[in-house]
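Of the protein chains in this complex, one is absent; all others appear in place.
Chain IDs A, B and C follow the sequence of writing; residue 1 opens each chain.
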Amino acid sequence: MIDSKKAKEIIAKRVAKELSDGQLVNLGIGLPTKVVNYIPDDINITFQSENGMVGMGKLVRDEGVDEDITNAGGQFVSILNEGAFFDSSMSFGLIRGGHVDVTVLGALQVDEKGNLANWIIPGKLVPGMGGAMDLVVGAKKVVVAMIHTAKGKPKILKECKLPFTAKGVVDLIVTEYGVMEVTKEGLVLKEINKDITVEEIQEVTDAKLMISKNLKYMD
Amino acid sequence: MIDSKKAKEIIAKRVAKELSDGQLVNLGIGLPTKVVNYIPDDINITFQSENGMVGMGKLVRDEGVDEDITNAGGQFVSILNEGAFFDSSMSFGLIRGGHVDVTVLGALQVDEKGNLANWIIPGKLVPGMGGAMDLVVGAKKVVVAMIHTAKGKPKILKECKLPFTAKGVVDLIVTEYGVMEVTKEGLVLKEINKDITVEEIQEVTDAKLMISKNLKYMD
Amino acid sequence: MNKVVKVDSLKSLFKDGMTIMIGGFLGCGTPEKLVDLLIDMNIKELTIIGNDTSFVDKGIGRLIANNQVKKVIASHIGTNSETGRLMNEGKMEVELSPQGTLIERIRAGGFGLGGVLTETGIGTLVEENKQKINVNKKEYLLELPLKADIGLIKGSVVDKFGNVYYKGTTKNFNPMIAMASDKVIVEAESVVNTGDIKQESVMTPGVLIDYIVKGDE
Partner (left out) sequence: MNKVVKVDSLKSLFKDGMTIMIGGFLGCGTPEKLVDLLIDMNIKELTIIGNDTSFVDKGIGRLIANNQVKKVIASHIGTNSETGRLMNEGKMEVELSPQGTLIERIRAGGFGLGGVLTETGIGTLVEENKQKINVNKKEYLLELPLKADIGLIKGSVVDKFGNVYYKGTTKNFNPMIAMASDKVIVEAESVVNTGDIKQESVMTPGVLIDYIVKGDE
């Protein structure tokens, strides 16, 4: 069992490797935000925040705060020299129009067809979809970054039980246990945490995992 | 017979009276542009140019020219202090969205139903519609400003013979002979040039003119 | 044409049952003084359109917590517990629209479009009661325009003609709200003389603005 903090580190570190030089990337609130910490210095990524900027910098505290510059979670951030501010229509033009190379976001459930559920638990929690539906439809690559299970229960399913955020949009799932690619045939386990066996990861996964011929250890 | 230069003056002067303080107005290329010269000093009109500005000023020549500031006819103009530049999508947002109070434009033909034809003579002349179709659909009030006839032939018809720019959009027709309002019943002659009789204006008009009970002289 | 007015002089514009759009993203770029006015007047049964319902003690969130809202159209309500509570108790209607769709609907309202086609929401609850249209064998949702009686926006710098400049991420929904509302009131962080904002830097043209209120008064 990997503790939550360590698990998030493993995931963020692994997701960072999916990003390459010159890309425009949107990181969801929470875990995905941590990806920023693992990007190599020689790689130049531009971060987009759907409330209206590209070239988003780091979180800012105390005297550095400019109250007019926030991220999509309402936190104060900085903007880089190469950045730009714009309105929400332009922001979602970038998103829906396929200009965002990668979006990384969390999930309540994800399934072997690449369906995603992350915006509502009917009768319990209705936060709303915010920008998530546009992001997963519009971004060129959709990476789900999440803890493998919720209170021990599988979140990677044969079919999502919760209402969809979008159908068939997820490309890659990264958890603390492994890296799974969504293919037409189903989920292919491409990398596995070296502290866990293939049987163990299948045990906490509802969907059937196909094992890549080139299965590697996560790094 | 009124000569062309004098006729245009009469028309421009009369159209100017249709504009009121605080309005946003688009003037078409050619005759409509002359309306600017007849706006009283105590009335504040903002002019829009569909290539991307509000607050358009006068034509500029010689050393005053900034080659980056043109009107929709490609002429060099100035911009007022209260003006703003924007892209074409915003420009037509203002137009289509009903933010332009009055548009003044010429016509090849106009008819008693308010249909307008001003963008094509099939087989002869195909300049294209430019922004005209959007302007007449979007502006709150559409004023046709034109010489009453073309080489003696009526341009105000029972029904346009040329392809429409739009259907049922014209509110008012101003010529050197009179001012005609488009109503559900047809064209109502509201003002007449004092140098011409009702019979004479009807003679050069294909559409049947109803005479307003309050028929006045043009001024 | 003096657009700069005292906030109290605007009271006659508002009445119960109106549809009001309010700018801001989790409160950033929201005209709080104008929200104060609505709370002072205690007008009721409002339909509020905005990106989110902010927090209980901020922006649009305050109107909801004060029970002035009949219906809200937003993309996100998760940061305001009162929105969820009133919705669950059947005391307020909530229409959720994906954020990119919501801003396009407001834009369509302001830009005179009859609607836009988007893939966003296909295969989800968002489809409900919506026309689906096929273009080149691909399925899209037809999303319809939104308009408002009054738009309340926040400007960082506003000149006396009403030209607006937004700093940082305060822009968000504000420019489109200015296009989609019959009357537009801007709350200005600072008011400058006409001409002090370069014509290229104007982000919302003054021709769209009816009233300017100083935020610091």
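We adopt the following convention: a contact is a pair of C-beta atoms (placed from the backbone, for glycine too) under 8 Å apart; a residue touches a chain by one contact, two chains touch by 3 or more.
Here the structure is a predicted model, which is why all the values come from computation and not from measurement.
Within the whole complex, the absent chain has one touching residue among A:12, A:31 or A:79, and that is A:79. From the options B:39, B:133 or B:188, the residue with contact to the chain not on display is B:133. For the options B:4, B:20 or B:89, the residue in contact with the chain missing from this view is B:89. Residues 104, 108, 112-119, 131, 133, 135, 138, 140, 142, 144, 165-168, 199-201 of subunit C touch the missing chain (whole complex, contact as defined above). By the touch definition given at the top, subunit B reaches the unshown chain through residues 49-53, 66-70, 72-74, 79, 85-89, 91-92, 95-96, 120, 125-134, 137-138, 163-168.
Residue-level contact of subunit A with the missing chain is found at 21-22, 24, 44, 46, 48, 53-55, 79, 81-86, 89, 92-99, 137-138.
Keep this in mind: only the chains that are shown with their structure count from here on.
Set against the C-alpha centre of subunit A, every other chain centre is closer than that of B. Compare each chain's C-alpha centroid with the centroid of every protein C-alpha atom shown, and the nearest one belongs to C.
Distance between subunit A and subunit C, defined via averaged C-alpha coordinates, is recorded as 29 Å.
Rounded to a whole number, the gap between the C-alpha centres of subunit B and subunit C is 35 angstrom.
Annotation for subunit A: no residues touch two or more other chains. Residue positions 107 of subunit C are each in touch with at least two other chains.
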